[in-house]
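Below you will find the structure I want to go over with you.
Excluded from the complex is one protein chain; the other protein chains are retained at their positions.
Let's look at chain A:
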Amino acid sequence: MAAMRARNKIRAPRRGFSSVKVDDFESTWNVLSSSLIEINTKNASSLSFEELYRNAYKIVLMMRGDELYERVKQLEQGWLQDHVRKRITGSISSSLVRTQVPADAQDQSNERRAAGEKFLASFKEAWEDHQLCMGMITDVLMYMDRIISADRTKPSIYVVSMALFRDYVLRSSARADPPTTVADVLESTVLFMIQLERAGHIIERPLIRHCIQMLEGLYETITEEESSKLYLTVFEPAFLKTSKEFYQAEGRRLLETGDAAAFCRVSSQRIAEEKERCRYTLSIMTESKILDLLDEELIRKNIEEVVKLEGTGVRHMLDHNNLDGLRSVYTLNARVDKKKDALIRVVNKRIVELGTEINASSIAPPAEKDAEGEKKPEKGKEKERPVNQQTVSAIRWVDAILALKRQFDNVWEKAFLSDQTLQGSIMGSFSEFINLNMRSSEYLSLFFDENLKKGIKGKTESEVDVLLDNGITLLRYIKDKDLFETYYKKHLSRRLLMKRSASMDAERQMISKMKMEVGNQFTQRIEAMFKDMTVSEDLTAGYKEHIKRSGDPDSKRVDLEINVLTSTMWPMEMMANTKDGTVQLPCIFPREIDSLKQSFEKFYLDKHSGRKLSWQASMGTADIRATFQRSSGKVQRYELNVSTYALVILLLFNDVPDGESLTYDDIQARTRIPDHDLIRNLQSLAVAPKTRVLKKDPMSKDVKPTDRFFFNHDFQSPFMKVRIGVVSGGANKVENQDQRKETEKKMNEERGGSIEAAIVRIMKQRKKLVHSQLMTEVLAQLSVRFVPDVNMIKRRIESLIDREYLERVSEEPPTYGYVA
């Protein structure tokens, strides 16, 4: 159909209505203005939008848009001034204006509150009406807006009307004296409401929210920049100011009550409240600001005090395991300080305090013991008990630390939300007090020893795992790992040789754990010890085979189980033959044993020529079948498990006729067992009540050179097999002062070696290095194993220069060169 018509011709509009009269505008405006007033009085439903729109459209087409704009403006201004303002100011009651009067009197505040609510309600209503009406008017005048304000730089009628509201309602004066504007009244009323809410009253939030929205909707300027919102320019600063005052006072008040838990509770509550307030009562824009203010005024300025509060502070919470309290302290502190300094300081201090207490309680008994031990060095039995006690206290020390660690781990996880910084600092403090205890390495090793011997019996694998892991955690804290290694080796060798270890699996597990924790180098020697043990097993089997094949028919042959140990890998000081510089002659073995020894030596040296075997009788054990001739004529047999020395002693009595005795000196002369070991063995054979195979005259606890020993034919035991332990010989326990000095001396020598090795390694690589740099590198290299003494490093450098490994290249700054 359209195609039938002429395509390119555009019809001209019909002519007519060509002239437009002025009164046409006036009449149109009259219709329009009366309608606008209808809208203002909310009678819009009788009006036709189309009609109004058409009228406005016409006026604009008449090129009278500007005039329309101005007239609408005037109309609205008049309306606001005459009607709206009157209504608002009418709702301001006198109690609202007296802002200076403190609102402490209850009835007065109630009165003020009621007045305030009334005022806010009428304000809200006025604002909403205005908004709605202006919305409608803007809709009607849309065409005008489009043409007028889009072309020229005039704000839209809506913006103008909002500005009119601001100027003629909000900023109109409410009272002449003192000059108060409606905005001031509004502000003070809202602040008063908030104050009420902070004091725990319930206020009408939506009402305030609406008024705040109004402030948010109004701008200082017509361009309506975000930052020029009346809310931001007028209300927010006032709100923040009163809040600041409030929280300063609140902080003071809470500190005065002196309850850290209450402080945290109230603070967290306030934070939540302010958040909620911003969300539901004020504007979301304020949230971050008020929270910053809260952090600053309430928390940052007070947290230090709170954490330190006597009786209720963090210390108290830690002691009483108050996880909730700690958590809130943590969250508060985390708000204001990323590093949580205040909290960390107190937690660390407390850990070190508790740790030092543990240290002190474990060291206190040894101090008594040392004094006692020095007074009566000869009385072995007296010395015995405290030493055991000390071992127990060492283990208790480790247990106490583990318990403490568990407690803090729990706190850290539950209350501190597994915070990284805190973890680091907690570890630091543990390490600090553990290293304060000079004997920590030894104690820890004893702990492992105890557990690997007895502790893990009847435990499942996972339990053992946990136990060892705990120990390893402590190992992590110990700085002098080489010292620990020494002790561990010593204790391990005892376990291995005396077959005291409860489970080889557990031992291996332990080693692999240490390897993961400290590194390969650390466990190398320990692993070598294990290897020696397996090799020895093979050797024993091979030797037995060899004996069988050589066909020695001697039925009385003694079975031999041998452990061949590589001397560099094992802690030799404990089996050293030398004592106090004098060479101890080897023990004289009885005939039977001696032949066995020689036979094995021959066997071994055939296999590995050029090796030297040195026999460590003090480490061995033997099973003997002993016959006791009762006075009644009966014969009682027992199987005795004794140390090698005890075996040698007992075999002496084979040649002694009944009723005869041997003196201590006799035994000593015929066996050449070192005094120390002899005394201990005789003690276990003759003094210990359950294993009294020998009788001693006189019956005292101490062994004196003049004592005489008899074979005890009346020996009684409920068991067939009797184990006669060597008094204080076999068990691993805390060293006494002398042994300790010895160990330290050895340790220092070994460390000297390590330091020299490190220096040479570094210098070989660098060729030339400044002193301070060399120091740092050495410290870095060795810190895994121990913390070297700076003076010691210096001495080692000197000694290397003396031995011409290094040379001084220059003095300023001191620099060394490597001498190839």
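The definition used in the following text is that contacts are C-beta pairs under 8 Å (C-beta built on N, C-alpha and C of every residue); 3 or more make two chains touch, one makes a residue touch a chain; residues count from 1.
Keep this in mind: contacts and distances are computed from a predicted model.
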item: Per UniProt record, name of the chain withheld from view ["E3 ubiquitin ligase complex SCF subunit sconC", "Meckel syndrome type 1 protein", "Trafficking protein particle complex subunit" or "Large ribosomal subunit protein mL40"]; value: "E3 ubiquitin ligase complex SCF subunit sconC"
item: Listed residues A:30, A:48, A:221 or A:765, member touching the removed chain; value: A:48
item: Residue of A:146, A:253 or A:531 in touch with the missing chain, whole complex considered; value: A:146
item: Residue, one of A:57, A:263, A:330 or A:430, that touches the chain absent here; value: A:57
item: Chain A, residues in touch with the chain not shown (by the definition above); value: 2, 5-18, 20, 44-51, 53-54, 57-58, 61-63, 132, 135-136, 139-140, 142-143, 146-147, 151
